[in-house]
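Let me give you the structure first, and then I'll get to my questions.
With one protein chain removed, the remaining protein chains of the complex are shown where they sit.
For chain A:
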């Protein structure tokens, strides 16, 4: 009963693992992961749910993790808030939704503002730097995903996949080949090439601008704030 599901031990487990691995990039195959929570958010029509499916499929089938991908959207066909939550773990996942986020991807100003408060201390915020004009924090990563998609891929609809490429780079346990494979199996033939191009573009841009993939926090500096914020009875995520 070591509670791989509780966020508390999730953080510890992940940290221990990072220490052992020394923060290498991308080579995540077989890396033990307790509970890593990701939220992809933006507006209806931006392809948030597709992005969640592609990422989840890659992590579940390509990497062998347990993944739950849930979604939340309004009744509108376009516009309105849209988000997809993923929980990634080496062990079976009970609660399928997220409580506090390790990674938040926001493709709209509204999304960045509403979900920022769910980030864990030292969680990562990744935004579309042109759509999110005012980041709720100074500590964030940004790339102009929509502009990159429009100008370099030639299809604005590939925004989500450009962002997915950046996520593939940032997640220390993800492998870009598995993402590519997920893309190829999930998307219809005629849009495949443009999307693979978009994925590679996002990956390369992230590598160029962000330097290192996410390093999970050092346990020494984190223990106390963790203790306060992660008191189990205090959690009241309003998901």
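One rule holds in what follows: a contact is a pair of C-beta atoms (placed from the backbone, for glycine too) under 8 Å apart; a residue touches a chain by one contact, two chains touch by 3 or more; residues count from 1.
Following the convention adopted for this analysis, contacts and distances are computed from a predicted model.
Engineer: Between "PucR C-terminal helix-turn-helix domain-containing protein", "Peptide ABC transporter substrate-binding protein", "Putative dGTPase" or "2-oxoacid:acceptor oxidoreductase subunit alpha", choose the name on the UniProt record of the chain that's been left out.
Structural biologist: "2-oxoacid:acceptor oxidoreductase subunit alpha"
Engineer: Of the residues A:32, A:70 or A:114, which one touches the chain left out of the display?
Structural biologist: Touching the chain that is not displayed is residue A:70.
Engineer: Of the residues A:45, A:79 or A:96, I need the one that contacts the missing chain.
Structural biologist: Candidates A:45, A:79 or A:96; residue touching the omitted chain: A:96.
Engineer: What residues on chain A make contact with the chain left out of this view?
Structural biologist: These residues of chain A touch the chain that is not shown: 1, 3, 5-6, 52-53, 56-57, 60-61, 66-75, 93-97, 99, 232-239.
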